[in-house]
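All protein chains of the complex are present and in place, except for one that has been dropped.
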Amino acid sequence: MSVSLIQVCRALTVAGLLETLRRKDLYVVLMLMALMVLGASTFRVFGVRGLEIFIKDTTFLAMGIFSTVLTVLIAARQLPDEVQRRTIYPLLARPITRGQLLMGKWLTAFITAGACFLILAGAAWLLLLMLGVPLKPIFGQYLLLKLIGIGWLCALGVALSVYLTPAANVTLSLILAFGSGLFNRLLLMAHWERGLDALWLNWLYGVLPHYDLFDMSQKVVYDWDPIAWWVIGAMAVYALGSGGAYLLLGWLRFRRQVLG
Amino acid sequence: MRSIALVLVPLGLVGGVAVRLALPVQVQRADTLAAQTLYDRHAMVSVIGELRSSLAGYLWVKTDEYTHGGVQLRPMTEREKRLGTAREASSADEVHHHEDETSVIPEPERDPRWLWGDIERQVKPFFDVRHHFHRPVREVLPLYRFMTWVDPTFVQGYLVGAQMILFDNKRNLREAMAFLKEGARHNPRSIALFTELGRHTLVQLGDDAQAERYFRQAVANGDRWVQAGNASMILQNPFEREGWRDAYRWLAILKHREQRLSEQREWARRGLTYFPDDPVLQQLARGAL
Partner (left out) sequence: MWAIEVRELVVEYRQAFRPPVRAVDRLSFGVREGEIVGFLGVNGAGKSSTIKVLMGFQPPTAGEVRLFGQPATDARARQLVGFLPETALYSPYLTPYETMRLYGALQGLTGHSLNAQIEALLAAVGIAPKMHTLNRHLSKGMLQRLGIAQALLGNPKLLILDEVSSGLDPVGRRELRDLLRLQRERGATIFFSSHELGEVASLCDRILVIHRGRLIAEHTLSELSGRFESLEDYFIRTVQQGADALAQEVAA
């Protein structure tokens, strides 16, 4: 009896979701976010009115940071936790391949981190409604694009966990996630100020991570109109391409890695 | 920047409330020996004071972003200014013009990125800087209220906030003056706040005598900084420096209007001791206007 990839993914995902819900991370993050949003809104009590944009900005800032940190932590611990607890052995003792395990771990991280993000977003939406700050339809596109980005970030985190220690993985993933906008800006400045060739620029641009392009929170905060759907399609293709490449690199090492 | 802000915002909020309740706000800024001692000796005062300043500074940066609907502007580089490769932000009617500022995300025709640039222009707030817009000033006003509430020693918040109140509606002079007076009450050693109060009193209300009292207070505060040996500190602050210089200018102009030319020259000469290169003061020192 062979085990299909779907079976592997389903089994690992159910266990991963249960684990994440039983850890305290998500609840701590929810409480912190509520504290921040309510803290920002309390200024109404002290006579500072008209802070809708500030409250929205704070909410989306908190959501963006907390969801990214949670995603990185969830992705980075998928494989190392199994190795550290030595439970990687009973897993690999099953009739599954290492490639299936890696894919299963990616999907576990994606679904778990995605669910955490949606819970955060739902809580944020409710909080904002309670504070009388409604959101425009572009919020739906924000959720979709961010979910695609979370899938991409999970691929990066799971792949890096094969090469790096968990601490190094978390650090590097966070730098790549939060610093992606800065790297991109530096490339543009290198083009304008130092004459970096456009071909090189675009090549480097394609190689460097672009987590910032999955975040359209600022458009939601300032009530811009929904964006063209081809952009979300293009980012999905990018996520599939580069996320797939990360997982492939991870698998190339993991398939022959001596564990423990 | 964002992650730092995230840590600072909640800590600043909690800390701001705590210190606000516990300490008089004037000791937050170390402009007297007593305050300096308190600042140095009490770690909590120092840390919480810095947090309040940081939060106010963050909100200050945010005001520009809020004004432009989330679109980020940046100063042009020297090369861009020299070669004219970047475009200055200005509105079609030329009312809103930002000298030497351009958008962080470039316009399509000067963006070397292929598809990436188009995607970024869709995903992030973007407009063509040549036809940029400002959101209604009214939406930004709460931020000035907020930043000065968080850090009542944040002088520039009061100065620009008062200007914004008037931009919103020129008939809001009373609110603008009240805002400036609140700033002066919390920052009795500020120079710029008294100069700004004097300017509005002179230009908008036409009360020369009261305006002169404000300008004299501004100059006296400047002298106090000098006597305390902190002239360089105040000169490094562009708002206070400009306020100090303008106080001398306004006093000289006032005296010119009263035809007391020797006093005009005297105020201008006193101003020139601190601002020797200022052409307006030089002109006023010659007795001209």
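When the chains are written out, they are named A and B in that same order, and each has its own residue count from 1.
By definition in this document, contacts are C-beta pairs under 8 Å (C-beta built on N, C-alpha and C of every residue); 3 or more make two chains touch, one makes a residue touch a chain.
It should be emphasised that the depicted structure is a prediction, and the values quoted were computed from it without experimental measurement.
*Asks:* Could you tell me which shown chains are touched by the chain that is not displayed?
*Replies:* Those shown chains that the absent chain touches are A.
*Asks:* Touching the left-out chain: which of A:V3, A:M31, A:A228 or A:L252?
*Replies:* Of these options, the touching residue for the absent chain is A:V3.
*Asks:* Please give every residue of subunit A in contact with the chain that is not shown.
*Replies:* Within subunit A, the residues touching the omitted chain are 1-3, 7-8, 10-12, 14-15, 18-19, 22-23, 81, 85-87, 89-97, 256, 258-260.
Quick note on the criterion: only the chains that are shown with their structure count from here on.
*Asks:* Just the number, please: Cα centre separation of subunit A and subunit B in whole Å.
*Replies:* Subunit A and subunit B have C-alpha centres separated by 39 Å.
*Asks:* In the complex, go through subunit A and note every residue touching subunit B.
*Replies:* Against subunit B, the touching part of subunit A is residues 32, 35-36, 39-40, 42-43, 46-51, 53-54, 57-58, 61-62, 64-65, 145, 178, 184-185, 188-189, 191-193, 198, 201-202, 205, 210, 213-216, 218-219, 221-222, 224, 227-228, 231, 234-235.
*Asks:* Residues of subunit B touching subunit A in their complex?
*Replies:* Its residues touching subunit A are 2-3, 5-6, 9-10, 13-14, 59, 62, 66, 69-70, 77, 79-80, 85-86, 104, 106, 112-116, 118-120, 122-125, 135, 138-139, 141-143, 145-146, 149.
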